[in-house]
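Right, one structure below, let's go through it.
All protein chains but one are shown in place.
Labels run A, B and C following the written order; every chain starts at residue 1.
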Amino acid sequence: MAELCTNSAEISLGQLFSAVLKRDLLLSFRRKSDLVNPLIFFLMVATLFPLGVSPEPTFLADVAPGVVWVAALLATLLSLDGIFRSDYDDGTLEQVILSPQPLMVVCLAKVMAHWMTTGLPLALMSPLLGVMLFLPMSAMFGLVVSLLIGTFVLSLIGAIGAGLTVGLKRGGVLISLLVLPLYIPVLIFGSGAVQAAVAGLPLAGYLALLGAMLALGIVLAPLAISAAVRISVTG
Amino acid sequence: MAGSNWLPRWFYQLASPRWCYDITGKLLPGFLIAAVLLLVAGLVWALAFAPPDYQQGNSFRIMYIHVPSAILAQSCYMLMAIAGAVGLIWKIKVADMVAFACAPIGASIAVMALATGAIWGKPTWGSWWVWDARLTSMLILLFLYMGVMALYAAMDNETTAAKAASVLSLVGLVNIPIIKYSVEWWNTLHQPATFTLTEKPAMPVEMWLPLLVMVLGFYCFFGVSLMLRLRNEIIRRERRSGWVRELITSR
Amino acid sequence: MQFETISEFIKMDGHGLYVWLSYAIGVSILIGNLILPLFTRKELIKNLARRLRRENNAQ
């Protein structure tokens, strides 16, 4: 009987968070395509604009903030379905829900892992696109920082859509429908920050707004994500 | 949920589909009469009697249909999200049905607000579509409605669909103020506002009184349409209960 | 009354097209929101009645 006691080892939230984060990062690094595909997509979408509209440097410099931001947004959107899909399909998500751990923390860790494997590399790669689109060098800092903060918000909001649609066979297009309208404020302030950087205006205000959205997202989104995942799995 | 006895009795009565079906049946005629009277009076007043705007002339009359629809589209979203939250928290089926019924009405009213706004833009700005802050927010609101409806359509299980759509509409509700603020801010950045459609300084009484009548008429009409859809949903989902069977056979 | 004649009322100083078009759209959406649920209700009750009859016959 002594052997069958419960709670043989308490698991702290920090340990839980880092365990989930480590596992998801490990999974992404084992499957390299998950890591690289959004980046290639990001690059390709940005290439379409000079080809589709005009290679004129002044025009491209004008639209560059918006184009880079829209491309980053679409690349994030494309990778959203993967946040919960494979865990749902192989039954891992059931086990997570049946473990006595707060689902919110698990979800936040998964979003963090998603951001580290998509948003972070996208932000780091964005100066390359900036150069291709003739964005002035002075705006690169604003571009990278706004993307660093903004893509985390995109991952947080997107995970809500991913959680809601994970139970459906074909959730891919539906996610976009659910999530895109919610992305608009991030897009506006994100590209606004880059435009301000181009014009040589102070960035702090924009970044503060993005940061406020991030803070709000970190507090509220895990609630919605965990509710969504629970609904999809236990439905 | 057990233990929450602080809620008034009518709240639990409302939770009974049958009671809800009966009470909406009694309320419907009253709302219908009120809606028809208010809307007809408002329409005649707005079209024939209200004075034209000194700047926009008679195209200003579009406001009497654009503004009420814009207001209603937003309130409808709020009702949908709140009903969804009630359904989610207290597991009240009727609240889920209300949320479900709200979505198509709200979406169609948002389409109305967009169409009338776009048409109004033609004589005012000279083009059928302008990226005006209010119109853009309304377009995004329509997208939000469409997302909720798509989610309902994609899910087979009614209870799961109701829960999922409630979560989505609550997320949308939190986002609406942020969206509105960001769009307004974006608008001032890109086209310094020279002329907005409705935010006029101090509208005279003979202009806003018909507007008030129209707004009230729209709300009453919304009540009618909501109750009609709600009653359909109640019958559909309670089709196997005794009272619905009796109701069907008695017809 | 802001208009002297019917034709003036219809023309609305050249804005008639816009005004009447938006009111037509508005009214048709309102009417649609009434007709559609009523129509659905009729269909629904017909279907349910048919089902009930089938069940009664089966017993």
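What we mean here is this: a contact is a pair of C-beta atoms (placed from the backbone, for glycine too) under 8 Å apart; a residue touches a chain by one contact, two chains touch by 3 or more.
To be clear about the criterion, contacts and distances are computed from a predicted model.
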item	value
Omitted chain, identified by the protein name its UniProt record gives, among "NADH-quinone oxidoreductase subunit K", "Heme exporter protein A", "Sarcosine oxidase subunit delta" or "ABC transporter substrate-binding protein"	"Heme exporter protein A"
Hidden-chain contact residue, picked from the options A:91, A:136 or A:205	A:91
Candidate in contact with the missing chain, chosen from A:45, A:77, A:106 or A:207	A:106
Contact set of chain A toward the excluded chain (per top definition)	1, 3-11, 15-16, 19-20, 23, 26-27, 30-31, 86, 89-92, 94-101, 106, 233-235
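Operating definition for what follows: only the chains that are shown with their structure count from here on.
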item	value
Chain whose averaged C-alpha position falls nearest the assembly-wide average	B
Whole-Å gap separating chain B and chain C, where each centre is the average of the chain's CA atoms	17
Approximate Å spacing (C-alpha centroids) for the pair chain A, chain C	44
Junction residues of chain B - those touching two or more other chains	none
Shared interface positions of chain A, touching two or more other chains	none
List of chain B residues in touch with chain A within their complex	88, 140, 143-144, 146-147, 150-151, 154-155, 157, 159-160, 163-164, 167-168, 170-172, 174-175, 178-179, 181-183, 185-186, 189
In the complex, chain A residues that touch chain B	157, 160, 164-165, 167-168, 171, 174, 177-182, 184-185, 188-189, 192, 213, 220, 224, 227-228, 231-232, 235
Sites on chain C touched by chain B in the complex	1-3, 9, 12-13, 15-16, 18-19, 21-23, 25-27, 29-30, 32-34, 37-38, 40-41, 44-45, 48-49, 51-52
